[in-house]
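Every protein chain but one is kept in place in this view of the complex.
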Amino acid sequence: MPDRQGLHVRLRHAAPFALDLEFDAPAGTITALFGASGSGKTTVLRAVAGLHPTREALVTCSGRTWADTATGQWLAAHRRPVGFVFQDYALFPHLTVREQLALALGHRRPRERSSRVAELLAAARLEDLADRRPATLSGGQQQRVAIARALAREPALLLLDEPFAAVDWALRDALRRELVDLQRRLSLTVLLVTHDFEDVAKLASQLVVLERGSVATAGSVATITSRNAVPGLDRWREPAVALDATVIAQDTDRQLSLLAAGGMELEVPSVAAPVGGLVRIQLAAREVVLASARPEGLSLHNVLEARVAAVEPASHEALRLVHLDVASTRLLSLVTADAVRRLALAPGVPVLALVKAVAVEAFA
Amino acid sequence: MDWTALGLSLRLGAVTLLLLMPFAFVLARALAFGRWRGRGVVQALVALPLILPPTVLGYYLLVALGRASPLGALFESTFGRPLVFSFEALVIASLVVNLPFAVQPMQNALAAIPGNLRDAARCCGLSPAAAMRRVELPLALPGIGTAAVLTFAHTLGEFGVVLMVGGAIPGETRTVAIAIYDSVQSFDEPAAASMALALLVIAVLALLLTNALARRAWRRD
Partner (left out) sequence: MRAPVSRKLLAIALLGVPALAAAATPVKTGTAEASATALVAAASDLRFALDEVIAQFRRDTGATVQVTYGSSGNFARQIEQGAPFDLFLSADETYVEQLAQRGLTADRGAIYAIGHIVIYVPTGSPLTPDPQLHALAVRLAEGGLVRIAIANPAHAPYGRAAGQTLRNLGLWEAVQPRLVIGENVAQAAQFASSGNVDGAIIAHSLALAPALRERGSFALLPESLHEPLRQRMVLLSRASPAAVRLYGYLQSPSARAILARYGFTLPGN
């Protein structure tokens, strides 16, 4: 059911990039546009922003039509309420941080602008850098300025093109957290282009996978990862399920947190989120052990009742990927074919899924 | 030192600047950013005055501005005097001859602006006109300055075309470059020397200025 308040995109184009796709980005969520280089992701982003006219286009957002080639409607890029964070930030080299933000506030009256700029600087923690020019800022600082500038427009849609590609590894998670935080506080609709699945797993709730200009798969991140159905992904990623989890309880004595995800309850090493807070977890298939009987005397924290949904071949001949129905979600388990025979695993067979607390990667 | 001639040359330079720069900027912008048919042809035409001998330019300008031409006839019927051998003819000649000096530095400066900066300007809510004013112009300023300096300096030195199209009418078309030539012919070496020195100084200053502007462009990035 297309979300009228969200983003709806339908594009068709021939040269120089072939495009034939249609997808939705629901309001108030982070939707990731994932694909290899050349799959057309940046072109789609630019088309949505109005920077790249296509032969056929239908773009609606928040109930307004931005482009419709069928009726000849076209809203120019500078009139669309979009915030765009470019891959290399595209900060204006001749303007200070303060001036960059002020430039994007054309839609406000002059009197309001300086106070708005001050608000943005404070919110993005850029006050100390306000009078510096982009050349004197670090990569991470530039990214914060780029995001602040995009948000200055109070956009209905935030577009991000590989926002962490130019940032140090060590800094990425910190910046990801900031982005998630921002998006939740402002209930932003975000379309994020990336070729790094970590971004998808840690940030996005919706996923659109592009392959050579067309949609290969689309849906929620949880569903797609649990089906292990991301085309092109299997080649270089270990099967893992990404889920949204809520913190139910914090046990400071035992230094553990209790998370609820997809109907399961998981004990994990304590996460830095308050009770009721949202956390993203990833469960790698190779970390899920299967048992036909409840084990004793193990260090294990999580024993989950599951039912085999499917057994599929895996990357290696001797391995199998077992799809499990657990509570209201799906998990994956990577085991040897030998194990499958020993435990007589087949669709419909009940089994226990054993998950180490340590194996649950939590992103708070 | 022929002050009238020098003043005439300076006035020609100033008028050329005022009339040529806006048009050249629009053309430079279209060449830098556009992808339109005929762009290559226009670019070649703009560069033509750089390689054509001044006498060729002078010849064609005479044909285009002479009394028998439509333009010349129109001017004469409007103002009661011929277009050739007038200051106005020099201005027209100067506009044509200086086209590459005005367009090319600005075109290069504009083309050097990273493409996504202009996109970013749009996504910041700036209309194309506002984007030009607040992003393109400031970033292209060193190139614009270079274009202005080169055009002005080149106008001062223009000889062949001016002589053919303007004659050497004192006070009207006898520029300082022609005055130098004339002084040599009349064995007035001191006058020739002082005027030549003046033009040399101006040329050196112009080059120093363009260098300084080019360095500014580098420092920006």
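Order as written gives the chain letters A and B; numbering starts at 1 within each chain.
Just so it is clear, a contact is a pair of C-beta atoms (placed from the backbone, for glycine too) under 8 Å apart; a residue touches a chain by one contact, two chains touch by 3 or more.
None of these values were measured; they are calculated from a predicted model.
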Chains on display which the left-out chain touches in the complete complex: B
Residue touching the undisplayed chain, where the options are B:13, B:49 or B:143: B:13
Residue touching the undisplayed chain, where the options are B:93, B:148, B:177 or B:191: B:148
Missing-chain contacts mapped onto chain B: 4, 7-8, 10-11, 13-15, 17, 62, 66-67, 72, 76, 81-87, 141, 145, 148-149, 152, 167-172, 174, 182, 184-187, 213
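As a working rule, only the chains that are shown with their structure count from here on.
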Chain centre separation (chain A, chain B; CA means) in Å: 55
Chain A - residues contacting chain B, complex: 46, 49-51, 76-79, 82-84, 86, 88, 90-94, 103-104, 106-107, 135, 149-150, 152-153
Residues of chain B that touch chain A when the two form their complex: 114, 116-117, 119-128, 130-131, 134-135, 138-139, 220-221
